[in-house]
Every structure is written in structure tokens, then in C-alpha cells.
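First the structure, which I've put down as C-alpha cells, then a few questions once you've had a look.
With one protein chain held back, the other chains of the complex are shown just where they sit.
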Amino acid sequence: MPAPSLGDYLALSAVLFAIGAAGVFVRRNLITILLSIEIMLNAVNLTFVAFGRALGSADGQIIVFFVMTVAAAEAAVGLAIVITLFRHRESLNPDSFTALKW
Amino acid sequence: MPAGISTSDFYYILPELVLTAGALVVLIADVLLPKDRRAALSWVTLIALGATLASLAPFASTRVEIAHGLIAVDRFALFFKILFLVAAAITVLMSVRYLEVEGASPGEYYFLILCATLGMMIMAGGIDLVTIFIGLETMAVSFYILAGFIKPSQRSNEAAVKYFLLGAFSLGILLYGMSLMYGLSGTTNLRVMATRFAGQEQNPLLVLAVILVVAGVGFKIAAVPFHMWAPDVYEGAPTPITAFLSVGSKAASFAMLLRIFVEGLPAMSGDWRLLFYVLSIVTMTVGNFAAVTQSNLKRMLAYSSIAHAGYVLIGVVAGTARGVTATLIYLLVYSFMQLGAFAVIVLLRREDVVGDELKDFSGLHVRNPFAAFAMLLFMLSLGGIPPTAGFMGKFWLFSSAIDAGYYWLAVIGVLNSAVSLYYYVRVVVFMYLKKETIGSEPKATPALAVTLAIAVAATLILGVYPRLLFEVAEASARTLGMVPITTALR
Partner (left out) sequence: MAQAIAFYFIAACILGFAVLVVTTRDTVHSVLFLVLDFLFVAALYVLLGAQFLAAIQVLVYAGGIVVLYLFVVMLVNLKRPPEAHEDPHRRTKLGFGLAAAVLLELGAIAVYGSVNPAAPMPATPAIPVSGNTEQVGWLLYTSYLIPFEIASMLLLVAMIGAIVLAKREL
């Protein structure tokens, strides 16, 4: 079994990204959609770290650090929005939001 | 191992520091001021914006890279920073009364507007993937919150949810493209990247990276087919925020777009020109035809703003110094007319009327002649009728396309402008020819009157005397790197 190459890591993160992206479209539950987006961001992080390792520079890891910061900020705001919305509607299915056309 | 950043770096980010300090002052003042004196916060915010604008003065002709190539302080950034600050100031002016009517707390609202502006300024100056993306997020997160700021309103809530979901999703796509750009070049600096990508034009991964970044940026500028969030968010968000979103966020995203593609990916100009060529045509056409059927004015302006993103993309496709100049000019001109149009909608928002339906505009000519005249001017300008600024902006855009040899793009642009006239003129018809009126008298507060006066003056002056703007925009465009002309699409 050969040692994993950069291509293997890229393929892994590409598939992971696709799973997340597919989840955003297929699922109809706000929380699950947010979780899918987190998976996408993790795939991005993996790509950065793998490239950084192959290039022998730490820049990739720095970006991942910032992506994590952003993910944390987005999670906080996103979940706050979800809570506000839930107070109005008692449902988390985006298809039931009808005040605006979707 | 790179050395630490120097004191001079902090000198060059002085405007950003001033703005940050201003934002924090607003936040603290919100707590310290007694509840009935909170109205003063808008003044604090305006002073912060003004101080930031003043602190830009020493950098009028600077052209340096600071902090190891993370941020560029040049005229391109300066042009956009002025645009953002003016747009933010106008937004604050039109928010005063709107917040009173909606009963929302002003402290956090103004703080978030200042933070969004800070993010935009970072985006315009960023020449590194890290700075661009962290600036983008500072702006985007502020807007997610602002879109949902009117908590009792269900429309505002849903706008926030939709904007957040699609914003976060598009961030993932954009970042994935950026990660490929980083991996293939081995650097995050866009200018270094440009030299490393030379000769890699055929690399399929790089093509994929370009496609992903175009899609990610396409979401932010609301280009078709990435536009589905825009009408809902524009309609549901508080009106001043819609105005700021459609002007500031869009201009900042275009600044980011120009930085990434013109500075970072000139080697791939064949690919991204083709993509933007298609996006531009589809965006203009879909935006305009969808706007025709709208009866809600905020929604109509949302589609109109989508169409305008299509026009601006014409300048990006041209990619020449002239094209970039036209892009900058149009973004500035568009800001004033768009902000002005939204200011009129804010003016129509009263305790008893929401004021964003087309029928709310009927008979405005009789009830508030100045507002009706201003709206007339903005509509004509958005439609591109001389002698308004909108005409000059479109003239430059289309001529830059012809100049670069994209004749069809110019032709389609002109045809689209003709279509757009239909729905802009319809608003004018409602204001001047319909008689029935709804609700109480729409009165302009001093702040709103000032807003309208600024927007009217800018729309007229830039239309009649465009020379100065042209020179400034051209000098700004020239600080951006040049894109080689490709002949593939002619």
C-alpha cells in the first residue's frame, strides 16, 4: 500500500465537500443544512492543510485558523437567527417560510 | 521566518483603526446614554464615518503594500473606501426615522453598520486571500444580523435566514476555490500568485478553482443564476439595510472580484472572461425581465439591482483599464441613485403604511413634490436617460465593451436598458398620473431631506459634469494590474 499522496487528500476533501454541498440541497431542515455547511468548511480546511503540507509552508494552517474563527462566528449568528425564526414559526423547514417567496 | 509587522503598518491602516474605534465608541455610548438620548447615537456614528473619511486624506496618492503583502494601500482601495463611507453615512441618515418607526434599538444597529463598513474597507484593500476573506466575513456576518434586525417582523426574520444560509453556502464554495488557488500557487498573496500562474493556463484544477471562485463571488454580487436570495432578502430586510446591502455589499464584492481576477488571475483571463461574459448577459436579461412583473418596489429594485450587476460585469469582461474605470464609475453612480431610491421608500414608511408597494407611490407628486421629483430623477438615472449620472455610467460601460471588441455585449446591454425603462417609468406614472392616496402625509425629516438632496445633487452633477469622476476613477483603475487582451470572445 503506497503512502497517501497529495492527490488522495484532495480526493478525500473533494468527496467530503460534495457530501456537504449535496446535504445543503437535499435536506429540508435548517439545522441539518447548517451542519452540512460545517462539513463543507471542514473539507476546505482539509484541502488547505494538505496543500500546506505538500508545499512545506504553514500558511495553509493559518488560513484554516481563520476559517475556524469564521465558522464559529457564523455558527453563533446562524443559530441565533434560527432561534428567532423558531419563535415565529415553530418549524424549521425552509419550505414553510411563506411570508416571502422562496 | 518573516519579521513582525512594523509601526508604519499601523500608520497605513489608520482609517480602519479610526473606524474600529468609532464602532466601539458607539457601542459604549449606547450603554452610557440614557434611553431617551439614544438618538444622539446617529451623530456619533456620522462623526466616526466623517473622521474615517478625513483620515483617508494622507493616503491620496500612496501606493504601498503593507504587512508583508496582506493589504495594499492604493488609489483603487481609496476609491472604494470613500464609496463605502459615503454610502454608510447616507444609510445612517435614512435609518434615524426608520428605527423610530420600527422601534428598534439604535446602538447595536449603528455598531453593525460600522463593522460592515470596516469589513468592506478590508476587502477593498486586501491583496491576500486571508485579508479578503476575513474582511468579507466581517461584512457578511454584520449583514446577516442587520437583515434580521427587526425582530417582530417575520419578513425580516426570513430574510436573515435566507441570506445567512446562501451566504454561508457561497462562502464554502468561494473558500474551496481559494484553497485550490493557494495549493496551485503555493502562496496566498494575489500578486505573487499572478506570476506563479503564468504558464499554468491548461491546468484543469486551476480552471476548476476559477469556476468555484466565480460562483462564490457570483453569489455575493447576486449574479444570475446565483441571485435567488437577493429578491427575498432585499424585500424582507429593513429598508435602509436593503439600500446599504445593494450598494455597499455589492461594491465591496466587485472590489474583491477585481482584486482576485485582475490582480491574481490575469493568466486565466480567457476562462473568467468567458464565464463573466455569459453571467453578464444572463444577469442583465433575467434581472430586467423579472423586474417588469413586480408590484413591490423593494422587490423591483432588487431585480433592478441584479440587472445592474450584469451591466457592471460588462466592464469586468472588457478588463481593460477603460473597462475597470467604467466599472468604478458605474458602481459610484449606481450607489447614489440606488440609495436615493431607497431613501424615498423610507420616506413613505409611516406608522400606518409600509410604503414599499407600487400603489403607495400613487399621487406622491401632489403630496410631496420634492420626493416625487427625486424619485423621478433616480428612476430616469437607473434607466440610463441623459442628462443623469446613470446615462454617463452606462455610456462608459458600453463604450469600454466596444473598445475591447465585445460588440454583442454592448448591444445586449443597450437592449436591456430599453426593457428596464418600462418598469422605471411605471413608477413615475404612478407618482404623477394616479390620483388616489393612501395613509397619512409622507413628510421628510431633516435627515431624509439631506439624504435626498445629496443623492439628487450627485445624480445630476455626475451626469452633467462627469470629468472629475472620470479622472479619479481612471487613476484608481490604473493602480490595478493590467489584463492581457484576449481575442477569443470577439
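For clarity, chains are labelled A and B in written order, and residue numbers in each chain start from 1.
Heads up, the rule we're going with is that a residue touches a chain if its C-beta (ideal position, glycine included) is under 8 Å from a C-beta of that chain, and two chains touch if they have at least 3 such contacts.
Here the structure is a predicted model, which means the values were calculated and not measured.
Enquirer: Which listed residue, B:V18, B:V141, B:A168 or B:V346, touches the chain dropped from view?
Expert: Checking each option in B:V18, B:V141, B:A168 or B:V346, the one touching the absent chain turns out to be B:V141.
Enquirer: Name, in rising order, the residues on chain B that touch the hidden chain in the full complex.
Expert: Missing-chain contacts on chain B: residues 1-5, 9, 13, 20, 23, 27, 67-68, 70-71, 105, 108, 111-112, 115, 118-119, 122, 130-131, 134-135, 137-138, 141-142, 144-145, 148-149, 151, 160, 203-205, 207-208.
Enquirer: Kindly note down the residues of chain A that lie in touch with the hidden chain.
Expert: 1-12, 14-23, 25-29, 31-32, 34-36, 38-39, 42, 45-46, 49-50, 52-59, 61-62, 64-66, 68-77, 79-84, 86, 90-93, 95-96
Throughout what follows, only the chains that are shown with their structure count from here on.
Enquirer: Between chain A and chain B, what is the gap in Å from one C-alpha centre to the other?
Expert: Distance between chain centres: 26 Å.
Enquirer: Can you list the residues on chain B that touch chain A in the complex?
Expert: Interface residues on chain B, with respect to chain A: 129-130, 133-134, 137, 141, 144-145, 148, 151, 154-155, 157-162, 164-165, 168-169, 171-173, 175-176, 178-180, 182-183, 186-188, 231-232, 235-236.
Enquirer: Taking the touch rule as given, give the residues of chain A at its contact with chain B in the complex, in rising order.
Expert: 10, 17, 20-21, 24, 30, 33-34, 37, 40-41, 43-44, 47-48, 50-51, 54-55, 57, 59-60, 62-63, 66-67, 69-70, 73-74, 77-78, 80-82, 84-85, 88-89, 94, 97, 99-102
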